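Shown here: the complex without one of its protein chains, the others still in place.
Every chain is named by a letter (A and B) in the order it is written, and numbering of its residues begins at 1.
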Amino acid sequence: MPLRKKMEPKTVNNNFKSEEYFINMGPQHPATHGVLRLLLTIDGEIIKKVEPDLGYIHRSIEKMCERDSYQQIVHLTDRMDYLSSHINNEAVCLTVENALQLEVPERVKVIRTIIGELTRIASHCLWWGVMGMDVGALTTYFYGFRDREMINDIFEETCGARLTMNYNIPGGVMYDIHPNFIQRTKDFVKHFKTKIPEYDRLLTGNVIFQKRMKGVGILSKEDAISFGASGPVGRGSGYSCDVRKHHPYSALDKVTFNESLKTAGDSLARYEVRIMEMWESLSIIEQLIDNIPEGDYKVATNAVIKLPKGEYYQKVETARGELGVYMVSTGTKNPYRVKFRSPGLSNISLLNHIAVGGKIGDLVATMATLDIVVPDIDR
Amino acid sequence: MSYFSNIYKGVKTLLTGMSVTGKVFLNSRKGSITQQYPDNRETLKMFDRFRGEVVMPHDENNEHRCTGCQKCEIACPNGSIEIIWDRKVNPETGKKKKEIDQHIYHLGLCTMCGLCIEACPTDAIVWAQNYENSVFDRSHLTKVLNQPGSKLMDGVED
Partner (left out) sequence: MNISLSITKTIHEWLFSIMSETAASITEMILIATVYLAVFAVFGLYLVLLERKVAAWFQLRLGPNRVGFKGLFQTMADALKLVSKELTGTVKADKFLYNLAPYFVIVSALMALAVFPFTQEFQAFDINIGIFFLIAISSIGVIGILMGGWASNNKFALIGAMRSGVQTISYELSVGLSLLTMVLITGSLQLSEIVEVQKSGWLIIQGHIPAIIAFMVYMIAGTAETNRAPFDMVEAESELGAGFHTEYSGMKFAYFFLAEFINMFIIAAIATTIFFGAWLSPFGITESIPWLGVFWFLGKTLVIVFLMMWFRWTFPRLRVDQLLTLEWKYLLPINLVNIVIMAFVVWQNLIIQL
């Protein structure tokens, strides 16, 4: 974390060699996907140093969690990684349910998993669109959004919201799935199966794109592990870190799917991992959508939930990687401390490691493959 | 020789990409994915579970179902709901009963999480499906949900 003091021009200039100069990328910059500020030290076009300056949208969600009851915490996690809000909600609910040793119905588990995978696809759709934009192919954005819109409609019909859904509650889900849910999801799966090959034809196969991505921003497996990379970033380096595979939660132990792994560790590998994940998510949805068991959609909990005294940890795989929820309870109706281990923070810490030596264009492309969501980093 | 095969493969991938966008271009007459928003207000229909804002339905006798139990106020994470209530003597039974004076809802604070509606034991508040919530003055976002002169529906107990 860079110190504010360091950024004053006088101190900075003394350390610089004559050829290097300093450039301030962000907090308002099209490639930083929000209010992330990067302090770049550049020699011509070549990046010498990248210092991410975080905290521009820090909202102290962890502190707010200490104020709120366990039901109320859930809606705050929507605002962390807003692109996988359902999975964030699920993480908190699973923590609370585990602490209470509450057995949720099978139906809830399946619904949660289906919507979680839909969320993952929606997030990757948006990422794909933005990825294209960051490397200069502006049309991808709209194609990605076209498909994401269908998922958002499914969410809106069932949960009432498109982005910050707050569909999970401790003990189940808020409403039962909408009668149209199954049909719409099937339609989407059918539609999207024709669209991923289109993505590949438009962007993945493109020679310019391949040249931009291949061999750029290489992250070795050792570094991925030591930096705490998770999600597609870690798996692009051959680090098998899929929480869904290693610590299955909800209905994920009932489905068969392959963990998307690539060993190259460059930008292209991270890109391909995400494309593969879309296929895997589709297959998970297909396995579950016809087998939603009958039953209750929630189990009744006390109006005031009090967790037993102790510490609880639950990790889930969001679209960006491993999200850990650590809760300390003293037995009251509020948690004593909540800590979120967000995937974005550890992934952005890689940036200096993998972007140095590249061009400015490489930095932008590499950052896009990290798929950062700034509210997730800052919380 | 790989020099020429590279060129050939490169040009081929470029043409493949152009065929994708070209196909979309040719089909562009069939309509777009965007909506002509202010023009389609008449036809734009939200899903029935859409969370637009919290409202309190009243029946034709100007009666609502809110008993003033304040569960929604407690459930709300942001303090969007404030209930001003009083205990009034029911002239028929002679018993003192909790009755709401004003059910105040701050739309500006609301995050549409739905916990209040989940918490409500009498289904007094529900989601409305309106989607145009912008106003010129912030004070308009503070709403009183129960209509003036309204009273509790008979037979609603918490």
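One rule holds in what follows: a contact is a pair of C-beta atoms (placed from the backbone, for glycine too) under 8 Å apart; a residue touches a chain by one contact, two chains touch by 3 or more.
What you see is a predicted model; the values in this text were computed from it and never measured.
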Contacts of the hidden chain among displayed chains: A, B
Residue of A:K48, A:R146, A:K339 or A:H353 in touch with the missing chain, whole complex considered: A:R146
Candidates B:T34, B:N62, B:N133 or B:Q147 - the one touching the absent chain: B:T34
Contacts of subunit B with the absent chain, listed as residue ranges: 7, 14, 17-18, 20-22, 24-25, 28, 32-34, 36
For subunit A, residues in touch with the removed chain: 21, 23, 29-31, 45, 132-139, 141-143, 146, 202-203, 206, 208-209, 211-212, 359-362, 364
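Quick note on the criterion: only the chains that are shown with their structure count from here on.
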Subunit A and subunit B, separation of their C-alpha mean positions in angstrom: 26
Touching residues (chain side subunit B, partner subunit A) in the complex: 9-11, 13-14, 16-17, 19-21, 24, 33, 46-47, 49-51, 71, 75, 77, 111-115, 118-119, 127
Residues of subunit A that touch subunit B when the two form their complex: 68, 71-72, 74-76, 78, 139, 142-143, 145-146, 149, 153, 156-161, 164, 166, 169, 174-175, 178, 198, 201-203, 205-208, 210, 303
